[in-house]
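All protein chains but one are shown in place.
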Amino acid sequence: MDHSYFFELFLGGMTRGSIYALIALGYTMVYGIIKLINFAHGEIYMIGAFTALIVSSVLGFTGMNPILILAIASVLAIFFSSAYGTTMEKIAYKPLREAPRLSALISAIGMSMFLQNYVLLAQTPDFLPFPDMIPDFKFLQPINKILNSTQFVILVTTAIVMILLTILIKFTKIGKAMRATSQDAKMAQLLGININKVITVTFIIGSATAAIGGVLISSHTGQLNYYIGFIAGIKAFVAAVLGGIGSIPGAVLGSFVLGWTESFGTGYISSDYEDVFAFIFLIIILIFRPSGILGRKQNDKV
Amino acid sequence: MKKLAMILLVLFVAAGFIFAGGSKEKGPIKIGVAGPQSGDLASYGIPTAKAAQIVVDDVNKAGGVLGRKIELIVEDDVCKPEVATNIASKLVGDGVVGVIGHICSGATKAALGTYNESKIPVISPSATNPALTQSGEYPNFFRTIASDDAQARTEVDFALDKLGLTKIAVLHDKGDYGKGLAEFAKKFLEADSRATVVLFEGITPGAVDYSAVINKIKNSGAQAVIFGGYHPEASKIVSQMKKRKMDVVFISDDGVKDDTFIKVAGKYAEGVYASGPKDTSGNPAAQAAIKEYEDKFGDKPGPFYLNAVAATEALINAIKVAGSTDYDAVTKALRSSFVETPLGKIKFDKRGDALGVGFAMYHVENGKYVELK
Amino acid sequence: MLRIENIKTFYGNIQALQDVSIEVKKGEIITLIGANGAGKSTTLMSISGIEPPRSGKIFFEDQDITGMDPDKIVSLGIVQVPEGRRIFPFLTVRENLDMGAFLRTDKEEIKKDIEYVYSLFPLLAERKNQPGGTLSGGEQQMLAISRALMAKPKLLLLDEPSLGLAPIIVQQIMDIIKKVNTENKTTIFLVEQNANLALKIADRGYVMETGRITMKDTAKALQQNEEVKKAYLGI
Amino acid sequence: MSNILKYFSFKEIKKSLVMSVWFMILTFPIMVIKVNTIENTVIWRWNYLIGVGISSFIFASLWRYMIERKKLQGGSESTVPLLQKIRELGERKPTLKKGSLIGVIVLILVFPFITSMYQTGIMTTALMYVILGLGLNIVVGLGGLLNLGYAAFYAVGAYTYALLHIHFGLGFWVCLPIGALMATILGVLLAIPVLRLRGDYLAIVTLGFGEIVRIVLENWNAFSHGPSGIANIPRPTFFGIHFTLPQATIYLYFIMIALVVFTIFVVRRLENSRMGRTWIAMREDEIASQSMGINITQVKVTTFALGAFWAGMIGVVFAAKTTFINPASFTLWESIIILCVVVIGGMGSIVGVVVGAGILILLPEYLRAFSQYRMLIFGAILVLMMVFRPGGIVTSVRKVYKIEPHLQGGSDNKVEDK
Partner (left out) sequence: MVPILETKNLTMDFGGLRAVDNINFRVNQGEIVALIGPNGAGKTTFFNCITGVYKPTGGDVYIAPDGNGQERINGMKPNKVTEKGLARTFQNIRLFQNMTVLENVMIGRHCRLSAGIFGAIFRTKATVEEEKKVVQDSYRILEEIGLSKYVNEFAKNLPYGAQRRLEIARAMATEPFLLLLDEPAAGMNPQETNELDEMILQIRRDNNISILLIEHDMSLVMSVSEKIFVVDYGKLIAEGTPNEIKKNPDVIKAYLGDEANA
C-alpha cells in the first residue's frame, strides 16, 4: 500500500469533512432545539458565500489588502447569513411550532426553493469566480503538494470553531439554556428561559458557522453559484444524521467520517459511486446504531 | 345551487377559450423556439431565443418570407424530457412549421417523436448527442453543431498526434454530454496503440472538493486528463491540480471552451486545451450577428448564440427556397441548398449534421483561447 | 398576592377554563383539587403564561400579568413545578439546579442556595454530577422542587407532586412543601389529585370541575364537606 | 371589521415600517449590488431598494393581520371553507350532488375533445401525480413513514418498461403490471434494512436510497444506457393498433383516468379495512400497536411495497408518455414534489391528494407567463400554505362504523350514535 497516497486521501477527506462539519453544525443545532430538518440551511451557507463575494468584489476596487478584504467579507457574510437565518425562522418556522412536523419540513423546502431562486434572479444563474484571498503560506511550502494553504486554513478554522462552540454549549449560560430547551422547551420556559431568544441564538450560531463554511469552500473551489447550497446541505444533513442528529460532537464526527468515506471510496474504488458509498455507509451505520454514531437512543418510555 | 352552476359555467367558458386558442389560421408563419428559459440551464437557452428573435426581426423588417411575417413562439422546457414532450405538443398545437431547439440532448430526444409525427423539422443549435443524427430514427432532426464523437475524435487526435501523450486519464461529469464524450474518447484511445487510458472516472458535479479524484489522477501517473463536461467542474479540477503543483495537461471540450472558464479559473486556466467549433469570428456574418446582439441587449451573447443564429437562418432560408412551409419541401431544401451563416456556408447532410461545421483545438494563452492550426 | 379574575382559556377551539377566579394570599398554602381533566393544570399554565387566557385578568402583587411572556412571569417570582417533574434528562443534577437560577445574577447567593437545597435533599448532593434522567422518580421530584426553589420564588406552583410516587416518598415531599412554606415564607399553590394529602397541609382549598370552580373554603371545612368527602376523599 | 381597523393604527404601521427597514437591510447586498466577477463589474440598483421597502411594508402588514386571524381561529383545522361548503352543500342536497357529479364526469370525459393536445398532455401529467401522490400517501399519510426516495420506485417502473421493450420487445400493457411488480419488490428490499428506523432517520435513509438508485442508473451504462437515457419508447397501443400522436395523447389521458379511478378504488378499500386500521394505529403509536398484536415489521414492509407499487405503475406510464427517459428525471426534487402533493393536499385524504396534485402540477404550468419567477413564487406559496394551513387543504374524513344495536343480543345499553 502506498502510504503517501493514503495520507493524501486522508487529508482530502478531512478537508471535505471540515466543510461538512461547518454546515452540519447548524443542522444539528437547529434540529436539537426545534426538531426541524432545516432544509434551507444549505441556502444560508450559499448566501454567506455570495455576500462575501459581493463585498469582496466591491472592496476589490478600493485596492485594499486582500487579507483585510477577506476579514471584512467574512464578518459581513456572517452577519447577513445570521440575519437571513433568523428572519427565515420567524417567517417560515415559528408559526409552525405546534404544527405537524412534516408541514414544517415542507415549509423549509419551500424556503429553500425561494432563496435559491431569489439569488438566481437577483444575481445570476452562472458560476462566478471567487477571488483567491488566502495567501500562500511560506511554511507550508515543503508540503504544499499534499496540503495547500486553503486546505490548511479550512482545517484550522474548523478546529477553532469546534472548540469555541464546545465551550459555548458546555459552560456558558446560554449554552446550558440551549441544551435545556432542546430537552424540554416548555420546562425551560417555566424556569424563565425565553425560548424565542434561545432559538434565535441557535439560528444565529448555526448560520454563522454555515457562512464561515461558505466563505472557506468558495475560496477552496474558487467559484460559486446559487445552487451550491443544496448539494452541500444534503451532504451535511447526511453527516449530521450519521453522527446522531441533535448531537454537536456527533455532527463533527459524522462529517469527518463522511468525508473520509467519500475520499477513500473515490481513491480506492471509483468516484463514479462516490455518493453511493456515502449513503450505503450511512445505511449500514444506521442499521447497527439506529440513532447514529453518537446519537442518544430515543428511549420510548413504556 | 347558483354558486355551483356558476363554477361549472366558468369552467366551460375557460375551456372554450383554450379551445379557441388552438385554432389555426392563415397568418404569420410560426416558428417555435424551445429550450430552458428558467432554472440553472437558462443561460444556455436564453441566447438561443434571443438569436432567433434577432434573425426574425431582420427578416420581418425586410418584408418577411413568402409574403408572410414570421412569428416566434418561445417555450421553456427546463431541459427536462417530460416537460419537453408537453412543450412539443403545445408547439404542434400552435401550428409551428419548424422548431429551433431543443437545447439539451435528452429533452430533444423526448420531443422529437412528437415533431416527427407532425412532420415538423427541428434544428438544434446545441444538442450534440451522436445518436440524434446517427441512429436514423429522427429524420426531421438537424443541427448546427458537430456531434460528440467528432469532437472526441478531434481531442484524441490532438493528444496523440500533436502532443504525443501515452498515459491519459479520462474524466467526465456523469452527465449526458460529458459522459458520452468521455466514452468516445476512451474508445478512440483504446483503439489506438500509442496510448493507454490509465483512469476512467466520473466525478460528482457540485461536490465541495475534488481532492480525492485529483490524488487518484496523480497516483495513476497520467500525463494528461481528457475531461468531458462543463466549465464549472473543469475549473475546479484545473485549479486544484495546479494548486497541488501537478504538471498534467488538461484537454477538454466545447463545454469548457467558453470565456467564462478562463475568467473563473483565472491564472490556473493558462495552458488548458479545449476543442470547440472552428473559429468563425473572422467571418463578417458572425461579427455582424455579435454586434447586433450587443447593440440590442447591451451585453455579450452567451453560448450557442452563433449556432442558433445559423439554425434560424437555415430554417428561414429553407422555407424561402422551398417556397412553402411543406415539410418535405423544407427538409429537402435544408439538405440541398447552402446558406450563408455566421458559421460559414452550411447545408445539412442526409443524417442532419451540418456540413462545414467542424472542430478545432484551442489553447489558453495569456487569458485567451487561441485556435491551434 | 395572586388574583385570578374570570379567566377563560382555550386549547384550540376547546374551552378548558370557564370564568375561573382564585385568590392566593401571601404566605399561605392553597390547594386546587379536582378530577383529572378538570382544568387544574391549565390553570397553572395560564398563570405561568404558557397558555395565556383569552379573557379575564391575572394580577400578581397588584401587577397585571395577563398575557405576559413566561420568562417575565418567572422573573416576577412565580415559579412552577409542572406535572411529571420534567427534569432535563441529559443535564446533570447540578446543571438542572443552575437552570433554576437562570434569571439570577447574584453568584454568591446562588452558591448559598445550592447548599441550602442540598441540605434539604442530601441525596441530590451525592448525585450532583449524575444526569437528571438517571434519578429515580422520587429523586426527580426532589430535584424538580429544588430547581424551582433555586429561582427564589415568591409564589411556588406545584402540579401533582405526589403523582406516581411511592407512599413513603409522597410523605417526604409533603413534609418538605410544608417546610418550605414555613421556613422560607414561600406562598404555595398546590394542585393535587390526592385531595386527602393536599387538604392536610393546605390552609384553603378550591374545588374544580370541568373548567369551573365549584367550591372554595378553608381546608378544614372542605375536609368535612360531604360532597368533597364522597367525590374526592373516597370516604 | 374593528379587527381589520386595528391594523391601521399608528402602532401597527410603525411595526410594519420597522419590518420593511429590516428587509431593506437584509436584502441590501444581494438585491442592490449586482456583481459580475467574470467581467469585473458592479452594478448598483438603488431602485430595487425602494421596491423591497414598499413591498415588504405591504407584506409585513398583511402578514401580521393573517397571523393574528389564524390565532383567533384557534389551532383546530378543518377543510378549506370553500371546499367545506361544497361538501356540506352536497350533503344537504343529494340531487345537486348527483347532478354536479355527473357534470364533472362529463367534463372529464369531454375534456380532451374540447381542449388542445397540449392541455390534454398537461392534464395527463397531473393525473399521474394524483396516483403518485396517492401511492406516497399510503406510506407517508397513512403509514406515517417519511419517504424521501419515492422517485426511485418511479424510476424502476420507467426503466422496467424501457429495458423490457429494448431487449424483449414487450409492450406497454404487458409492462404495466411488471413495472409495478418490480417496484413493489424494490419496496420490500428497501423496507427490510430501514425497519428499525424512525422519523428523520428514516427520511435520510430513504433519501439516500433514492439517490443510490439514480446514481446506479447514471453509471451502469451496460444496464441502463447511462445518462444519455433510452429513447424511442413506444406509446401505448390498443390491441395492437398504433395511434397517431393526437389520438395517442387522448388515449393516454383515458388510460390515466381509468388508472386514477382504479387507484382511488383500491386505496379507499384498503383504508377502510383491517389493514387501514393497522396503519392508523401504527402511525399513532408503534409500541402500543405492537402490544395489540400487530406485527410492525410485516406492516411496514407491506406499506412500503404498496406505496412502491403505484410509483412503479406510473413509471411505466411516464416512459410511455415521454418516449424518452434518463436518470435526470428521477432526482430528489421529484420525490420532494410528490411529497409536497401529499402534504399540501392534506395528509391521509384522497380528495386532498387530488387537489394537491392539481395545484402543484397545474399551477407551475399556468404560471408559465411568469417564466423565470415561477419557482420563486412556487417556493413562497409552499411556505405560505404551510404557515396558514399546516394541515393541508383538505382534512381527511374517516369512516364511521355503524353499530346496529338489535344485533347485540341482550344489550341493555342504548347506543347514542351521533
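Note that the chains take the letters A, B, C and D in the order they are written out, and that residue 1 is the start of every chain.
In this section, a residue touches a chain if its C-beta (ideal position, glycine included) is under 8 Å from a C-beta of that chain, and two chains touch if they have at least 3 such contacts.
Just so we're clear, the structure is a prediction, and the values are computed from it rather than from any experiment.
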Practice problem: Looking beyond the chains shown, say which of D:160, D:278 or D:329 touches the absent one. | Solution: D:278
Quiz item: Just one of D:36, D:232 or D:290 touches the chain that is missing; which is it?
Solution: D:290
Quiz prompt | Of D:266, D:367 or D:384, the one touching the omitted chain in the full complex | solution = D:266
Practice problem: State which residues belonging to chain C touch the missing partner chain. | Solution: 35-37, 134-139, 163-169, 171, 193, 195, 230-235
Quiz item: Touching the missing chain, which residues of chain D?
Solution: 266, 269-270, 273-278, 280-281, 284-285, 287-297, 302, 306, 398, 400-401, 403, 407-408, 411-413, 415-418
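Here is the rule we use: only the chains that are shown with their structure count from here on.
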Exercise. Touching both chain A and chain B: give me those chains, sorted by label.
Key: D
Quiz prompt | Chain centre separation in whole Å, for chain D relative to chain A (CA means) | solution = 29
Quiz item: Where the centres are mean C-alpha positions, what is the separation of chain A from chain C, in Å?
Solution: 42
Quiz item: When you check chain A against every other chain, which residues touch at least two of them?
Solution: 126, 128-129, 272, 275
Quiz item: In the complex of these two chains, what residues of chain D are touching chain A?
Solution: 22-23, 25-27, 29-31, 33-38, 40, 42, 48, 63, 67, 70, 75, 140, 146, 193-194, 196-201, 203-205, 207-209, 211-212, 215-216, 219, 287, 332, 336, 339-340, 343-344, 347, 372-373, 375-376, 378-383, 385-387, 390-392
Exercise. Mind listing the chain A positions that touch chain B in their complex?
Key: 2, 5, 8-9, 11-13, 15-16, 19-20, 120, 125-129, 132, 144-145, 148, 150-151, 217, 220-223, 225-228, 230-232, 235, 262-264, 266-267, 270-272, 274-275
Quiz item: For chain B, which residues count as touching chain A in their complex?
Solution: 39-40, 42-43, 174, 201-204, 206-209, 211-216, 218-219, 231-232, 235-236, 239-240, 243-246, 260, 263-266, 268
